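Here's the structure we're looking at; comments come further down.
Yeah, one chain of the complex is gone here, protein chain that is, but the others are all in their spots.
Read from first to last, the chains carry the letters A and B; within each, the first residue is number 1.
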Amino acid sequence: MASKTIARPMSEQILVASVVILAIAWMVPLVWIVGLSFKNSLELVVDPNAVFRFPYTLENYADLMVTSNLGVWLRNTLIVTVTQTVLVVAISCLAGYGFARIDFPGRNLVFILVLMGLAIPQHAVIVPLHKMFNDWQMHNTFQALILPGLAGPFGVFLMTAYFRAIPLEIEEAAKLDNASRFRIFWEITLPLAVPAMATLAIFTFLHSWNDYLWPLISATRPEMYTLTVGLAATQTNIDQSEGLGYLMAQAVFAGLPMLILYIFFQKYVVRAVAGAAIR
Amino acid sequence: MTDMTSTAAGMTAAATPRLKSWSWTELLFVAPYLLLYVVFLVYPLGLGFIMSFQYFDLFAGQAEFIGLENYQQLFSDRIFQGAVVNTFKFVIFTVPTFVALGLLIALALNRQTWWAATLRTLFFASNVLSVTIVTLIWRAVYLPQKGLLQNFLDVFGIQNIALLQDPNWALQAIAVTTIWWGIGLPMVLFLAALQQIPGEIYEAAELDNASPWQTLWHITIPSIWRTVVLVTIIQIIAQFQVFGQINLMTAGGPNNSTRSMVQFVYEAGFRQWTAGFASAAAQVLFVIMIVAAGLQFWVSRRKQEF
């Protein structure tokens, strides 16, 4: 009763202290590149330690607006990511509802076959996928960037599980209320699935925004690059580059939207990423 | 008696239409997805399998059946063998670290304070960045002469460090980058598991005079053991497919010391344009992935045994 809190044991203090130190180490690269992005590139060539002292400048960001293709790549990324997200959510909701609620023959077998798709890595089909779009002469189009991303079963898996957890009684009440199947889906069940849709949307957005391998292969013309591929192209000769500050300004500019999104929707982002990992 | 009822049932069914539990139009719910699934996942999977038995000229559009030749060539390919070894090495470098470090951070940050919340946010933040941004950051960190690491080592008088150019260190350097990028996921999975442990168990342990170490080993770890196994498998699956970091930081070099299996597929398929050969390599990768995924399925369905 002498003290209000029981003293934490020594071992725990050491644990916490080491994690705090680790956190600082985790943050240093980020702080450092943000610092670089505000430095004159020539100054960095002379002395890399210049990052630790004034003057700082916005010229790298100004250059970015004028000289880089970042705007085009950002636009491409937005088109691909937003389209993919909207379509994945829509298609997954429909299919998830179908698998959860429509009692068509062979449903369970088809669903298991779809679930098995969860185990197919993108990398295992990348070569034939490239051939298919090559045959169709569709590389360097938005269709090519968007379509393959719609085939992954995760969204269907997520929405099916969510719809199954919604009490059947509510739909039965709607049946007695003379509602058609689509009306039940649209007006009764779908509004109840908004949390799962949000999780799926965030996961798809993140995944699509950060996708690297497929756009690298399919989008070979710079005007079709997405941000990831564009940034990859500019950093090929970072070792020789004298524009370190400029490159880091690109990284900051490209990373910021995701970080902001993450800060605002942290709970959902974490839930989406963790949920997708566990399945 | 049984015969009579079944006949009656048959007659009723014939006389009046049955109450339908589904209709053909309702298949429109699943049709769009199934179409996409078949065209962009199932079909390519089969096509890849077939291509792995072909010599393939992508530009001429010609294919020639050559049996197991691709596989024979693949298994005797020194670089592919090296890629398999590198991939396993990379998994061994990263996965235990992910599990141990993720658990450590989760244990330290499993509390309701503002600073723990802030640090959780920080550790997960790098997760949302794309691989290109991560490699941009870390290539700058590892940059010879000008990089952050060299800057830091200068203090200790260590000169001329160039990890990514050193065959003995490049893979480890990429592993560190990978851990910086991905530590948030194991951390949140462990945090979720830790929060499932009822507080009463800890109170009971305290009444039983358990030391912090005993509590950790006899209560915390056993309670989250299933998550430990799950995180391990998830990370094995993910790290086995390592590609972006390697392609961007070293492109498989120096001297093939960082070439991974996916990177090998990419090089064979889209640098040398030997699609059949690349498909054969992809099949090997696919088989390994299926085994790992089967393991994950098995573990995640066995709730209590772990």
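By our rule, a residue touches a chain if its C-beta (ideal position, glycine included) is under 8 Å from a C-beta of that chain, and two chains touch if they have at least 3 such contacts.
Here is the rule we use: contacts and distances are computed from a predicted model.
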According to its UniProt entry, is the unseen chain "Protein-methionine-sulfoxide reductase catalytic subunit MsrP", "Methyltransferase domain-containing protein", "ABC transporter ATP-binding protein" or "Heme exporter protein C"?
"ABC transporter ATP-binding protein"
Among listed residues A:A25, A:V86, A:A173 or A:I263, the absent chain is touched only by A:A173
One chain isn't shown here. Among A:L22, A:A161 or A:I188, which residue touches it?
A:I188
Since one chain has been left out of the picture, which residues of subunit A touch it in the full complex?
167, 169-170, 172-180, 183, 188, 191-192
Subunit B residues touching the chain left out here are 5, 8-9, 12-13, 16-21
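Heads up, the rule we're going with is that only the chains that are shown with their structure count from here on.
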In whole angstrom, the CA-centroid distance of subunit A from subunit B equals 15
Contact set on subunit B toward subunit A in their complex
21-23, 26-30, 32-34, 36-37, 39-45, 47-48, 51, 56, 58, 61, 101, 104-105, 107-109, 119, 121-133, 135-141, 143-148, 150-151, 180, 183-185, 188-189, 192, 212-213, 230, 234, 241, 243-244, 248, 262, 265-266, 269-270, 275, 278-279, 282-283, 285-286, 289-290, 293-294, 296-297, 300
Subunit B partner, complex, touching residues on subunit A are 9, 11-12, 15-16, 18-20, 22-23, 26-30, 32-33, 36, 44-45, 48-49, 91-92, 94-95, 97-99, 102-104, 110, 114, 117-121, 123-132, 134-135, 147-148, 150-153, 156, 181, 185, 206, 209-210, 212-213, 217, 227-229, 231-232, 235, 238-239, 244, 247-248, 250-251, 254-255, 258-259, 261-263, 266, 269-270, 273-274, 277-279
